[in-house]
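On to chain A.
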Amino acid sequence: MRSTAAYVLQYWFFYLKGGRAHTPLHEQFLRQIAMCSSSRKISRRRFLSLSAAAAAGALLYKTSPTFAQASDRSAQGLRPQTARTGVIRVGWEAVKRLDPAFASSDSEIAFLTAVYDYLVDVTTTDAVSPRLAESWRVSEDGRQYTFKLVPNAKFHDGKPLTAEDVLYSFNRLRDPAVGSPKISLFDNLEQISAPDDLTVVFTLKTTEPDFIYSITDNSAVIVRAGATNFETEFIGTGPFKVERYIPEDRTLFVANEDYWQSGLPYAAGMEHRYLDSNAAIEALRGGELDVVLRMPNARFVALQNDPNLQTVTFPTSGHDALRLRMDMPPGNDPRVRKALKMATNREEINAFAQLGLGSPGRDAPIGAYFADYFDPDSPLPPYDPDGARALLAEAGYPDLTFDLFVPNTGTRPDFAVVIKDQWAKAGITVNINLVDEATYYGDDGWLEVQLGITGWGARPSPQQYLDFSLKSDGKWNESRIADPELDALIVKAGTSVDRAERIAAYKAIQRKLAEDGPLIIPYFFPTVGAARKEWQFEGGFTVQAFPGRTTFTRARQA
Partner candidate 1 sequence: MISYLTRRVLFFGLTLLLTSLIVFAAVRLLPGDVETAVLGRGAEPAARAALRQELGLDLPFLIQYANWLGKFLRGDWGNSYALKAPIMPLVMQRLGNSMRLALIAMLIAVPLSVLLGLLAGLSEGKPFDIAFSLISLILVGIPEFVMGIILINVVALEWKLLPPSASVPPDASFSEALPRLILPSLTAAAVLLAYIGRLTRVGVIAELRRTYVRTAVLKGLRWRQVVFKHVLRNALLPTITVIAISFGWLISGLVVIENVFAYPGLGRLMVFAIQQRDLPLILGGVMIAVTAFALANLIADLLYAALNPRIRLS
Partner candidate 2 sequence: MESPILAIENLTVAYRLQGVWLDAVREVSLSVNAAQTYGIVGESGSGKSTLVQAVMGYLSANGAVRQGKIHFEGEDWLNAPRRRREQIWGARLSMVPQDPLSALNPALTIGEQIAELVRRHAHLSRRAAHARAVEMLQRVKLPDPEGVARRYPHQISGGQQQRALIAMALASPELRLLVLDEPTTSLDVTTEAAILDLFAELQDSHRAATLFVTHNLGVVARMCQRVAVLYAGEVMEDAPTITLYSMALHPYTRLLLRAVPRIGDPRPLQAIPGRIPSLRQRPSGCVFAPRCAAAIELCHAQKPPLERAVEGHLVRCHRWREIAAGSLRLEEASAELKRREMQQAEIAFFEQLFSGEQNGAQATVMRADHVRVQYGVRGLLGRLLGQKPPFRAVDDVSMRVLRGKTLGLVGESGSGKTTFARSLIGLIAIESGEAHLLDMPLRGRPRQRAKATLKAMQMIFQHPEESLNPYRTIGQTLRRPLMTLSGMSRAEANRAAAELLRAVSLPADYLSRFPSELSGGEKQRVAIARAFAAQPALILCDEPVSSLDVSVQAAILNLLAQLQQQHQVAYLLISHDLAVVSYLADYIAVIYRGQLVERGTAESFFMPPHHPYTEALLASIPLPDPKARMRRIRLTDDQPSNIVPSGCRFHPRCPRYLGDICRTQAPPWQRDRQGGYYRCHIPPDELAALQTEPEG
């Protein structure tokens, strides 16, 4: 039976599809969603990536004082040299600040990643890999990190890289006068020294097993000693040189012929185009772009069906956290916090907001990405809206009403929309206030609101989330949680050199947060990417947890 509207639609389908008959796409898509949301099966590829991460982690955190050596260094130089061809075109949102001390968005970091080098890098599986530091060593007490620099790195202006540049780069990030928001990353750093031109030593005040991740931070690129003018002069040691930067339009890069990793990059150049994600996807489909790494999930699902594209998803530690302030009613009542957890169906939220592409969250910022630390059995209250309603009534809040503040970006509004619906079943009224993201974070309003959704980007270690937002003295303690026991656990997790002790601490933290935390974290973002098949990626098409860190040095035009 078919209404007139259905006929009109049929025509519209046909029209849009240029009149070709085809299998209705949405059915495929629905099937896919069903798979993702109903079964928790871990895909093969995902399984592999998880175990790789575990292996890398094991390698890295060996307490033995031997040098860690990355395996992929061996690949370098073995490949036969071929002429560099092609310009790989990548779609990004517009860049604003190109000063490493301030850069934050994917596109800005992508720019830095192309122009500069990190001392050490992270892999897609959260392992630390060498870059300008060809090797490094952690002292017995865990307070000294010694990095050996590659000998043949040169800046784009020809000056060879020395330890002095590394010192300058890190000291600049630590300098209060510069005012980098990353300054606190290095609070624990006592001093940096350079025993010789190719050796850098970081000395910590106290033990900090995750300190290596601070070295891999997005901002921690190595700049030329003395450089200050980062918005107009782009001199790094990286694989690409900036040929031309056209604000709010594009950046043209050319391959750095003198790159110290000889043979890289394979492409003759790279182009970053700054456009919004819809336009970027259309450009990708139309062959105007080669790679798009960040996009709405629905667009990604649709792209998976495009025969011209290769797609990839990886889990990350990035997530959206719904959080309630605990220093005021009703958030100060544990029953309320529990009731809210009970009123929330996380799977459904994941299915709606992430189309099942995300990995499930358990109300703590530690997800499956951190395979060692993740506790899949933390005691979450079961989904029970009626129970939640009863519990609220018991707590004296039978008609709870919240103003929920939500940045207007990503899947956060979708999250909010579903929460509104779910909580309504428990008798809770939610008024959604979508706020412009720049305003929301810019004015620090996000720290003040009672109920808000905060997006947290991917980080290589769970410790940062805990230090910043869940310690009573955390810089961004948005929920105003003040639990001495939790604080102690966080400190222990962040400082202990005993691996087992750390794992135990992380699991204890997860348990606490699941039972009585101020957060609801229903999912961890996937990182997604799509590239045209004209480009081949050595080692497969991969995307970093923070997509901006993805390098395209090993992309080759077919």
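Heads up, the rule we're going with is that a contact is a pair of C-beta atoms (placed from the backbone, for glycine too) under 8 Å apart; a residue touches a chain by one contact, two chains touch by 3 or more; residues count from 1.
How were these candidates chosen? In short, all candidates are chains of the complex that A comes from, given by their letters.
Because the structure is predicted, anything quoted here is derived from the model rather than measured.
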item: Of 1 or 2, the one touching chain A somewhere in this complex; value: 1
item: Touch list for chain A against partner candidate 1, complex; value: 15-18, 94, 96-98, 102, 176, 179, 181, 231-232, 244, 246-250, 252, 273, 275-276, 278-280, 282-283, 285-289, 436, 438-439, 442-444
